[in-house]
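Note that one protein chain is taken out, while the other chains of the complex remain in position.
So that you can tell them apart, the chains are marked A and B in the order they are listed, and the count of residues begins at 1 in each.
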Amino acid sequence: FSAPIELKWSNYFPVPAMQSKICEQFIRDIEAKTQGKVKFSYFPAGTLLSATKIYDGVAQGIADIGFSNISYTLGRFKQTETLDLPLGFPNAWVANHVANDFYKKFKPKEWDKVHVIAMHTSPVNVIMTASKPVAKMSDLKGMTIRGQGYIGEVVGALGAVPRAIATPETYDAVLKKVIDGIYIPMETLRAFRFGEVTKHITECWPIGQVYTFYLVMNKDTWNKLPADVQKVFNEYPFEDKLAVTWNDIDIDGKQLGMEKKINFIQLSPVEAQKWIKAADTVVEKYVKNMVSQGYKESEVRGWIKYARERIDYWLKKQREAKIKSSTGPDDVRIK
Amino acid sequence: MSTTSIGLIGIVVLVALFIIRMPIAFAMAAVGFVGFSLVTSFKTGLAVLPRDIFEQLTSYSISAIPMFILMGYYAFSAGLGTRLYDAAYKILGHVRGGLAIASIFACAAFGAICGSATATAATMGKLAIPAMKKYGYDDTLSTGVIASAGTLGILIPPSVIFLIYGFMTEQSVGKLFISGIVPGIVLAICMSMAVYLMCLKNPGLGPKGEKSSFKVKFKAAVAVLDVLGLFVVVIGGLLLGFFTPTQAGGVGAAGAVLVGLLRRELTWKAFIHNTLEAVRTSVMILTIIACATVFGKFMTVARIPFVVSDWVASLSVPHFVTMGVIIGIYLLGGCFIDAIPLIILTIPILFPIVLSLGYDPIWFGVIIVLVTCMGVITPPVGVNVYVIKGIAREVPLETIFKGIFPFLLAIIVTAVILMFFPMLATLLPSLVE
Partner (left out) sequence: MQAFEKFSRALARYFEWVGAAGMLIMFVVNLVDVFGAKVFRQPLPGALEVLGFALLVTIAPAIAHGLFLGTHLSIDFILDKFPRWLRAVINPLIFLACLILFVLICWQSYVYGGSLYRAGEMGSSSKIPFFPFAYILSISCIPAILYFAVQIMKCFKAEK
C-alpha cells in the first residue's frame, strides 16, 4: 500500500456550471476506478490557472490536468484552429465527434508538449442581442458583438464590430450596453446568466462555428502514472460523455430561453446563403494566412475538407441514433 | 509536512517579513514563490512567478485603476479638486468635519460609476486629501475617511464583488446590484455620523469654518460647474452604459486636461509632472496586486480556503453562531488575501451552508460585500490603505490605519443593522422582476 498519486485538476468554469460538474464527475469516476490510487485536487473558476494560462500551466506542471479552449491562445494551436472556423457544424454532438476524429487523424504537433486526454467543442455559436433583433445580415451593421479569435473574425465578416471581453465580464457589458450582443452558444443563457440581459437570438447554425476545447494532462505526470492507472484513463469514455454533456446543456439553455420568452430567429434559406458566403471569407483568410506561414495550400485545404466530410458523416449518425440537439436542420433540432 | 501546514507557516512568515520591513509586494511574491515551490516543486514555482505577474500586468480590467489615477492627477493639477473643495467648504464648512462628510458622499457618487473600491479611493483621495489638509483637517481623519469611504465603490452598484458572487451562486446580478443601494446609503450615513462624533469629541480633527451667506454659497457652486460637468459626463456615461470603467477614467482624464487648458491652469510642465506622479502611484498599487496574486496562488494550492470551509461545515452550533464564524473567517481572511480569490475559493463550500441555515442568498451577498469592505482597509493587507498611502506619501501608514478604526466600526454597525433589518437589503430587489 502506498500513498495515492495526487493530481491537480484545473478548470476556468464557475462551480455551478455543467462544465465544472462534468469535471467533478470525471474525478469521482477515475478515483473510484483506480481504487484510491489517484486522488484529485480540483481547482475550478480559474483559481489555479486562468482560461488563457491553462495549456501553458499544464505543460509547466502548475496543474496536472487542464480544461480550456484554444481561442484564448490564438496562434498556439494553428492547425487545430481549423476547427474554430465556421465550417457549418450543425450542433455540439456532431462537432465533438468531428474534433476527436480530426485530432486522431492529424495528430497536430502543437499538442506534443502534453498528453491529450480528449478534444471536445462548445455548442454552436448563435447571435444574442439586447438592443434589436437580427434577422438579416445587414441588421448587424454597426453593432458591437462580443467574440474573440476566429469567432471575432466571423463577427467582423458578418458586418458587425467584434469586441474581445472575458466571458464573466460580458454580462455587465451587455447590461450597460457597452456591447450590443454576444456571439456565443445558448448554454450560456443559464451558465453566465445571459438570459437575463438578452432578448433576441439568431440561430445562425448554417455557418456553424464552435469553440474547440481540450482536456490535457502534463506529459511527465502521464508518463509517471502506473500502467493500470493509464489504462483506466485510456478506457474511460471522456469523448462520449463530453459530447453528450455539451449537447444536453445547450438544449437546457435553449429551453431556459424559451421560458424567458426570448425571441428565437431562424435564418431564411436565402439569408443563410449570404451568411455562409460571408463566413467563407474567414475560412479563405485562414488558408491564406497558413500558406504565408509556410504550410502547403493543398495540405490546409485537406484539413478543412476532412472536417467537412466528418460533419456529414456524424450528422448521418446523429439521425440514425435519433439524438436531438438545440441547433441544426429541422429533423434534429428541438423547437 | 502536509500542504496545509506549509500554507499556515507561509502566513506566519509573511507577517514576520512585513514586520521586518520587507516591502509588502515583494514579501508576498517571495513567500508565494517559496511556498508554491515547497507544495509542488522548485521548477513549478519558478514557472508560476513570471506568469502570474505577467498576467496581472497585462489585464485590461486592471487598466481602469491607472486611468482613474491619471484622471485624479490631471484634475488635481488643473485645479479642479481645489475649486471643488473650496465650494464644498463654503457650503458645508460650518459643520464639524463637513469636508470629510462631503467626501463620503462624493465617494458614494463615484462608487455609483465605479466597481472597484481601489479606484474609488484613488480618484477621490487625489482630490480630497490635499483640500482637507488646506482647511486644517487632521491627517488621521482625512486619509482614514477616504480609504474607508472608497469601499462604497463595491457596495453601491456596479460592483466587481457582486458580479463574482452572482456567478458563483447563480443569483441574479441585477438583483444583487440593486440590493447594495440602500445598505450603501446606510453605510455612508453611518460613516458621516462617525466623522461628526469624532469631530465633536476632538474638534481639532476637522475644524469648523465660518458660515457663508446663501449668495456666497451660490457663487461657489457656479464656479465648479465645469467640475460637475466632468463628473456628470463620467458618472452618466458609466451609468448609462456608455463607457467601461477604463474608458470612463480616460475620458475623465481628457476632460480634466481640457478644462485645465481652457482655464489656463495647466502648464506643460505640470502635465508631465503629473503624468509621472500617476505612473508612480499606479506602479505602487499594481506591484502589490501582481505580487498578491503569487501569494494567492500559494494559498490556493496549499488548499487553505478549502480546509477552513470544510471545518465550518463540520460545526454543530446554533445558526447565528455559524453565521458569525463565517463572517469572522472572511474578516480574518480579508486581512491576508485579496477579496476576489477568497470569495471564489470559499463560496462553493460556505454558500450551501448559509442556504441550509435558512438565510436569504441576496442578503448574504450584501453581507459578504460589507465584510469585503472591511478586508480592504484592515492591516496588514489592506489595499485601500496602501492606495491612500501612495497618494499622501508624507502620512505614516500607522496614522492611516489609526484613521480607519472609527469607520471600521461604522461598517460593523451597518452589518449589525442589516442583521436585524435584512429587508434593507432584500426589499428593493424583491420589488423588481
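Here, contacts are C-beta pairs under 8 Å (C-beta built on N, C-alpha and C of every residue); 3 or more make two chains touch, one makes a residue touch a chain.
Nothing here was measured: the structure is a model prediction, and the numbers come from that model.
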Going by the touch rule at the top, give the shown chains the omitted chain contacts.
A, B
Of the residues B:282, B:309, B:322 or B:378, I need the one that contacts the missing chain.
B:282
For the chain left off this view, which of B:26, B:218 or B:311 is in contact with it?
B:26
Contact with the hidden chain (one of B:5, B:58, B:267 or B:430)
B:58
Considering the complete complex, identify which of A:26, A:72 or A:103 is in touch with the unshown chain.
A:72
Which of B:81, B:260 or B:390 touches the missing chain? It is B:390
What does the interface between subunit B and the hidden chain look like in terms of residue numbers?
17-26, 29-30, 33, 46-47, 49-51, 53-54, 57-60, 62-63, 66-67, 70, 242-243, 246-247, 249-251, 253-254, 272, 275-276, 278-284, 286-288, 290, 379-380, 386, 389-390, 393, 396-398
Residue list for subunit A contacting the dropped chain reads 56, 71-76, 78, 142, 144, 148-149, 152, 161-165
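Convention: only the chains that are shown with their structure count from here on.
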Using mean CA coordinates as chain centres, what's the subunit A-subunit B distance in Å?
36
Where on subunit A is subunit B touching in the complex?
8, 14-16, 41, 43-48, 50, 52-53, 56-57, 60-62, 166, 168-169, 171-173, 175-178, 192-193, 196
Where on subunit B does subunit A make contact in their complex?
40-41, 43-44, 47-48, 51, 55, 61, 115, 158, 163-164, 166-170, 172-174, 238, 240-244, 297, 300-301, 303, 341, 344-345, 347-348
